[in-house]
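The block that comes next holds chain A.
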Amino acid sequence: MVIAIGFEGSANKLGIGIIRDGEVLSNCRRTYITPPGEGFLPRATAEHHRNNILEVLREALDVSGVKPKDIDVICYTKGPGMGSPLVTVAVVARTVAKLWNKPIVGVNHCIGHIEMGRLITKCHNPTVLYVSGGNTQVIAYSNQKYRIFGETIDIAVGNCLDRFARVLKLSNDPSPGYNIEQLAKKGKTYITLPYAVKGMDVSFSGLLSYIEEHAASLLSSGKCQPEDLCYSLQETVFAMLVEITEERAMAHCGSSEVLLVGGVGCNERLQEMMGIMCSERGAKLYATDERFCIDNGAMIAQAGLEMFRSGTTTSWENTTITQRYRTDDVLVTWRSP
Partner candidate 1 sequence: MENFEGFEKVRQGAEARIYVGKYLGKLTLVKERFEKKYRHPDLDASLTKDRIKAEIRAIMRCKIAGIPTPAIYLVDLERRSIFMEYIKGLTVKEYVEKSEAEFSEIRVDGRGNLNNMLHQLGLRIGHIVARMHCSNIIHGDLTSSNILICPGNCDGGSELEEFGIDELMVTIRDSLCRSPSNQDYKLVIIDFGLGKTDSSAEDKGVDLYVLERALLSTHPKVAPKTLFPAIMKGYTDKCGKSAPEVIAKLDEIRMRGRKRTMVG
Partner candidate 2 sequence: MTPEEFELDKSTNSFVQIALFRNVQNTKELKAMLLSGQLECSMINPALILAPFQIVIAVNKAVLSENQKKLTTRNVFTEVLYNLSASKNITQSLKRFGINEDDKSLVVVAIRKNEISSLDRVLPLISGDQCPIGEIKSLTDITLIQKTYNVKDEELKASQLLDSIVSRISAKDIFTFKM
């Protein structure tokens, strides 16, 4: 039996989770929420994490009923992410590793999402669409690497949604994406927006600047309501995501499973569209809910546990953080070639 604890804080969520051989014993989280119209900045986010991390750690241990001595490995997010929040959480992880005298593993955040998705949904070899505030990637496993088949060539889809929410001054509670989704359900008029698929990649910056430029006049002229803009935006960006998932990775790898991970992956309309695409080509969609889609500690524990079981630990001098850490930089030692 292996028990792993995972520390995550690469963006505005702070999460600590404990996993025992694939069973989630606890998965506690706090989210740093900013006022409408504002995004989260590194310093304030790090402060939020600092103020909350010990309480979350206590909670994660209490909920799981696990004692520090039972834990086999400490896992933390090495990157990618925002510098100071990453450091804040890594310091705590390093400290408990020393205090409890346990091995430590630095985990790639994106791999955490993938491994958590695989664990929860029990899919085998999926094409992964990883969509969040900072990432937009179509990933497939081959030859000990999670290879990136398609990605954004500018901003991430979640970033595009967040900044759109700021244009409309939507609330960031619980998340801008959630509020866009709720408004979109009431949208009726479809407005044509720039659609940018370039080969296997997508681009959202043109779409965002189009909205930033035209939203005010579209709304004031009565051509559409905020609900319609949310609806049209979702229809457009999600169609782009489904298209690159299908066109590339699935067609190229002959894959018949799709796994949707990352914060934007909870969006029900995205799940619905991906589901239709899958059923049309005889494939199956696997998605998780907000507990596991949104950044959390258990996912770091799960990926770290897999690494640990396959013999990988991180040496003390390498327990650093890095803001840039590509998914395809990690050698996947725990899956067969």
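On the choice of candidates, all candidates are chains of the complex that A comes from, given by their letters.
Rule of thumb we're sticking to: a residue touches a chain if its C-beta (ideal position, glycine included) is under 8 Å from a C-beta of that chain, and two chains touch if they have at least 3 such contacts; residues count from 1.
Bear in mind the structure is a predicted one, so any value in this text is a computation, not a measurement.
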Whereas the rest of 1 or 2 do not touch chain A in this complex, the one that does is 1
In their complex, what parts of chain A are in touch with candidate 1? 10-13, 80-82, 109-110, 132-135, 142-143, 147, 149, 151, 153-154, 156, 158, 190, 192, 195, 197-201, 235-236, 239, 242-243, 246-247, 250-252, 263, 273-274, 276-277, 280-281, 295, 323-326
